[in-house]
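The complex is shown incomplete by one protein chain, all other protein chains being positioned as in the whole.
Take a look at subunit A:
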Amino acid sequence: MKEETNIQDREVVLQVKDLYKSFGDNQVLNGFNMQLHKGENLVIMGKSGSGKSVMIKCLVGLMEADRGTITVMHKDITKLNEKALDILRSDIGFLFQGSALYDSMTVRENLEFPLRHHTDISKDAKSTEQLVLNTLDSVGLANTIDLMPSELSGGMKRRVALARTLILQPKIMLYDEPTSGLDPITSKEIILLMQDIQKKYNTSSLIITHDVDCARVISDRMILLIDGIDYAVGTFKELSTSNDPKIKAFFKQDL
């Protein structure tokens, strides 16, 4: 509880206020609010189709919200132009649900790709090579550098995708279902890796997941996204022992 208080006192690096998003008649987000503090692991859980992925995509400008403000490191991303948004995005790492590795590129090229617009990789080939190797090493896959994504297993793809997001040393990490589609052992490895990364790079992480085990292990705080709003906020322990019927039903279902 002491650590919880400390986290709440830290600087807010990401804030969402009254976020609304609909697709036709389907109101997905209905005034969602959240705050991510520096160094915090915030888990957002919700049923399938509850708008978790829509929300996380709004955070990086991949989707435009209908209403509401999103502040990332004191900048309202809804008011940024394309160039300013690109600069801000270099401070945000995004791990996609399906890894989203570039099929036509080797692992090395996948990792070099985000560097293209932030460093001159042709002039600085040696240090780029070293950076790619070090980052791959931090996810335990330095030996895959010249492989194609099609030659990697699901867990390895997820690790390489993680390395790709880490190469720009982001301050905020967004994870969209980091353990989905993986077997329990690989899921555990990914969760441990996420914890290592947080310690090593001192990142603030927003994790969207269905995986209750993942939430239990990694979360400092949790938000339950129900009916498009931040229905409940608290620690895993607080929420999993709640007497609220909706929260109870949610945990019963998942546990």
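One rule holds for everything that comes next: a contact is a pair of C-beta atoms (placed from the backbone, for glycine too) under 8 Å apart; a residue touches a chain by one contact, two chains touch by 3 or more; residues count from 1.
The rule is simple: contacts and distances are computed from a predicted model.
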Among "Choline dehydrogenase", "Phospholipid/cholesterol/gamma-HCH transport system permease protein", "Sulfurtransferase TusD" or "Multisubunit potassium/proton antiporter, PhaC subunit", UniProt-listed name of the chain not shown: "Phospholipid/cholesterol/gamma-HCH transport system permease protein"
Chain not shown: contacting residue from A:I7, A:L80 or A:A100: A:A100
Option from A:D86, A:D137 or A:D227 whose C-beta touches the chain left out: A:D86
For subunit A, residues in touch with the removed chain: 57, 60-62, 86-87, 89-90, 92, 94, 96-98, 100-103, 113-114, 116-118, 164-165, 168
